[in-house]
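Structure in structure tokens, see below.
Our next item is chain A:
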Amino acid sequence: MSKNTITETKLVKGLKTKFNKQITEEYVEPNRIKISTSPTNLKAVALAIKELGFDQIISQGATDYPDDNLFRVEYHAICVSIKKFRRIMFAIMTTIPKNKPEIETLLDIWPSVEFHEQETFENFGITFLNHPRMERLLLPEDWDDIPPLRKDFSLPGRD
Partner candidate 1 sequence: METFEDFLKRILSILFWLLLLSPVIIFPVFFLLIPLLGISVPTTNEFLTALIDPIKGIQLANKYGVGPSSTFFKIAAFPGFTFAALIATITILYERKLIAKVQLRVGPLYAGRFEGVLQPIADLFKLLGKEIVVPEKADKFFFWSAPILSIGLGAALLAVLPLSPNIYIARSDVSLLIPFAIIGFSPLIVLIAAWASSNKFAFIGGLRALHQLVAYEIPMLISVLGVVILSGSLDLISIVESQQQVWFIFPQLLGAIIFYITILSELERVPFDIPEAETELVSGWLTEYTGMHFGLLQLGVYIKFYALSLLFTLLFLGGWYGPAFLPPLAWLLIKLFFVITIVILPRAVMPRLRIDQLIRLGWVWLIVLSFINLFIAVIEVSLGVI
Partner candidate 2 sequence: MQVVDQGGDKMVLHVGPQHPGSGHFRIVITLDGDYIIDAKPDPGYVHRGAEKMAEYRTYIQNIPHLERPVIIDATGITLPYVLTAEKILDVEPPERAQYIRMIMAELNRIISHLYWLAIYGIFLGHSTMFMWPMGDRELFIDLAESIGGTRVTFSYVVPGGVRNDIPGGFKERALKTFQYFEKRIKEYEEIFFNNPLMQSRTVGIGILKKQNAVKLGITGPNLRASGINSDTRKDEPYCFYNKIRFDIPVYKEGDSYARCMVRLRELQQSMDIIRQVLDRMKPGPIKHVIRGVMRGEPGEAFVRTEAARGTMFYHIVSNGERFPYRVKISVPSFRNLIGMSHLLVGSRLADMPAIYWSLDYWPVEADK
């Protein structure tokens, strides 16, 4: 444990004790924490992280892994109001199966996630349950192809 990561390690340790090893620590670097959890625990973990002071979602996205037949849904939380946490970015990962791409929305925990989840919906086809506006945001209204950021969607002329 280097000196730079004392705060980070403390944060992860607190979370781990709280959730009794239901979260996995992927790595802890200076200013970076990445944990992963199961979709069912996601909401509780997110709430705990929010209560630690990470009050904004800087990015929410997903990655398609066709070989494992799953999506990895990613949340990156930052803190703007507590000075000592401002340098830290908190990445929360969870995986959901590709044949049933549904996950509970975190809109009630982080309202800033609203448009991000809409974007993930249209780009990957992942439905966020209980999201009030689960509709297209950036793509044209008449889009009838598969969601473009999935790996099986290939660009014209680049197969």
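Worth pointing out:
As a convention for this text, a residue touches a chain if its C-beta (ideal position, glycine included) is under 8 Å from a C-beta of that chain, and two chains touch if they have at least 3 such contacts; residues count from 1.
These made the cut because all candidates are chains of the complex that A comes from, given by their letters.
Bear in mind that the values here come from a model prediction, so they are computed numbers and not experimental data.
Interface record for this complex: partner of chain A among candidates 1 or 2 is 2, by the touch criterion.
Against candidate 2, the residues of chain A that register as touching in their complex are 31-32, 55-61, 63-64, 74, 76, 78, 80-81, 86-87, 89, 91, 110-116, 119, 123, 136-140, 148-149, 153, 155, 158.
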